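Dropping a structure here in structure tokens format, bear with me for questions.
Only a single protein chain was left out; the remaining protein chains are all shown in position.
Going in written order, the chains are labelled A and B, and every chain counts its residues from 1.
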Amino acid sequence: MKRAAALSALLTLSLAAAQKTATIGWSGAITGPTSDAGASYAAGVEDYCRYAVSQNTLPGIKLNCVVRDDQYNNANTQRNFEDYVGNMNASAFLGYSTGGTLQLKSTIQEVKVPTLPGSYHIGNVDGADSQYIFLPISSYSEQLVSLVEYVAKKDRGAKIALVVNPSPFGRAPVDDVRKAAQRLGVQIVDVQEVGGNNLDNTALLKRFESAGVKYVLNQNTAGPVANILKDAKRLNLLGKMQFMGAHYTGGEDLTRLAGDAANNFIWATSYYMFDEADKPGIQLVKKIGAANNRKPDTIRSVHYTSGMLAASIAIEAIRRSKDPSAAGVYKGITSMTGSRAFNPGFTVGPVTFSAKDHIGAESLRLLQADSTGNFKAITGAQRSAIFPLVHPLK
Amino acid sequence: MNLDLLPQLLLAGVVIGSIYALAALGFVLIYKSSRVINFAHGQVIATGAFIAFALTQSGMNFWLAGLLAMLATFALGMLIERVFLRRMVGEPIISVIMVTIGLASVVDGLLHLTPYGAGNFSFTTPAALSGAGIDLLGTQLSRVQLAGVLAALALLGGFTYFFNRSTMGITMRAVADDQMAAMSVGTSVERVFALAWAFAGLTAAAAGVILGLMSGLTLTGLAGIGLKVFPVVILGGLDSVLGAIVGGILIGVLENLAAGYLDGLVPGGGTRDVFPFIVLLIVLLLRPYGLFGTKEIERV
Partner (left out) sequence: MPASRFTQTGNYRVRYTQDQTIFATYAEQLSLLLLIAALFALPLILPRAWFPYLTQIVIFSVAVIGLNVTTGYTGLINIGQGAFMGVGAYATALAATRLNLPFYLAIPLGGVAGALIGTLVGLPSLRLKYLYLAIATLAFQIIFEWGVGHAPLLEQGGVIKPPTPQAFGVKDSFLNHNVFWYLVSLPVLISLALLWRNVLRTRHGRAMIAVRDNDRAAAAMGIHPGRAKLTAFLIGSFYAGVAGGLFMYFQKGAVIEDYSLGLSVKLLAMAIVGGLGSLPGSFLGPLFIVGLDRGVELLSQSALLGRVTAFAEGVDVASALRPFSFGMAIVLFLMFEPRGLANWWRLTRLYFKRWPFKF
């Protein structure tokens, strides 16, 4: 037994001398709830890793990306995390769900493995135990507060309703939106939770109508939002109410599901759109997608780009520190500040992190779907002015 | 309370309720003939809907695809009965329930082997249904909804007629009434069971296609309807076709009334998801055999 252990230790040592290994593990919903986004996200992570290997981005380091399905089940996420960190000695963890990331917070703090979640929940990087968690782009809260700012500028005193997913993911920004609305002089008249399986939204929309709601903010996945939009179209409410939403509500998925009911939907996100073909990041997405024979639907999905962003940040961090350990990744990530900001070209602004700044590409744009369902920018890259006041990060 | 909303809520409730009724019909057919509670009904609904979707994706006409999907689940129902349920005749209730729960998982797994296991999909609305809807009672009904309600009512009416008039329907009722007596006069109980499952499959596909057309297709969403039928069938009566219709529409309406009038009072709302199950508990305590079911509860 002892001899075997010594032998294996020797083997590992000699291997390590030859080539260092960097393991990056992703755990998310390839199947199960929210898998429409998760499957593309996973593909993005996987394909970017392949690209980095083919480009020899990390000379002398063997890059090992592991992508596993947790079916949106937190228990599976934890097992995967334990396996990555405990057995595979992972240098970085790429997460996905809000619940899974929140549950892992104290463990992440304990093992000091930098984590980039797919969930842009502000609570991931707020308060205790968040030293090693980094959001790739701005939080849901900031996205929605930006939308509230947009409404307030256009229509002071407007009545807004908030529709959120019945989960930590959906509820995350409610308080911040309320506070922002109060500061900006608009009213949040109703907050309702609507999940998948919303077969009929007549009652919801009619109540909004009778309450005089003119703007409906959504924090949800595309499926439920599409059903709300389709019902709003049927009830002739699309002209009376402006529907808007945060990162996971919009994009290709929404257009595909809601058809022309998605027209005019306003969407807040930090990513470039697929049809912005002149952007180098989008060109890269197309190139990598084609090289891996992905379906056109997958490549067009913004979640494919999101997966790439998360993987690219982790890989860039290792490249910078030349150290494939968790400490090296942390050093690499926190070096992405000022002139050393990282700009892979997927987002409208550069990715900046430091020991204090745990939000990567803070800049975001508001986009509106045109009559063909393509999202076109209606603002430039911007940051919410009021958000730091509404939710100061400790 | 805003009474202006009332007619609109009622109407929307009837629309969604008739789909529930159609989904519950298959459930009742199976229970009525073979006393089996089918936890896999939601998965059969999803299978039917995805078969139709796959066929339209390959370029087939929507109506033809829907029809073929109904035939496919007709066969699926028969298959499930023949392979799994027939062996369970005479086994304890918990075993029979658990077999259907196991089957639900198996069908789930099989659907995951298709590209439809994960993600959101939506039918391309056929031309005949994509035009403007009608205004009724101050609310708007789309053509899809109208067609859904009409199809559901037609199927429900057809089955009521079938049970009351056709020889096979009467045979099925006879078996439901007393298996032993029906067998002794020469009825093939096996054939009745097989047909009940087949018809349940057929109506499930119809419900699945209508739901898919109205609100898109997701495996979890469609399979979730399999749970929604419980309040419907308990309220209506587990073994009553009329009960499924009335129960379905009542639950649809109650759900909408909850969404219209209770959501504002409960922080976060979403009462429509839980209200039917509270109704279920109340019905179970006061009148477990439902509005139209056979009274057979014994107390100890």
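In the analysis below, a contact is a pair of C-beta atoms (placed from the backbone, for glycine too) under 8 Å apart; a residue touches a chain by one contact, two chains touch by 3 or more.
Since the model is a prediction, treat every value here as computed from it, not as a measurement.
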item: Chains on display which the left-out chain touches in the complete complex; value: A, B
item: Contacting the left-out chain in the complete assembly, out of B:Ile101, B:Leu129, B:Leu153 or B:Leu291; value: B:Ile101
item: Of A:Thr21, A:Asn64, A:Asn89 or A:Thr107, the residue in touch with the unshown chain; value: A:Thr107
item: Hidden partner chain, touching residue among B:Ala118, B:Ala152 or B:Leu222; value: B:Ala118
item: Footprint left on chain B by the chain that the document does not show; value: 37, 84, 87-88, 91, 93-95, 97-99, 101-115, 117-119, 227, 230-231, 234, 238, 266-268, 270, 273-274, 277-278, 280-281, 284-285, 288, 297-300
item: Positions on chain A contacted by the hidden chain, ascending; value: 30-32, 39, 68-69, 71-75, 78-79, 82-83, 85-87, 99, 102-107, 110-111, 166-168, 171, 193, 293-295, 298
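Going forward, only the chains that are shown with their structure count from here on.
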item: Inter-chain centre distance, chain A versus chain B - centres from mean C-alpha coordinates, in Å; value: 37
item: Touching residues (chain side chain A, partner chain B) in the complex; value: 30-33, 35-36, 38-39, 166, 190-200, 202-204, 206-207, 210, 222-223, 226-227, 230, 234-236, 253, 256-257, 259
item: Chain B to chain A touching residues, read off their complex; value: 2, 4-5, 8-9, 12, 15-16, 19, 112, 117-122, 125, 133, 139-142, 145, 211, 214-216, 218, 220-221, 224, 256, 259-260, 263-264, 267-270, 272-273
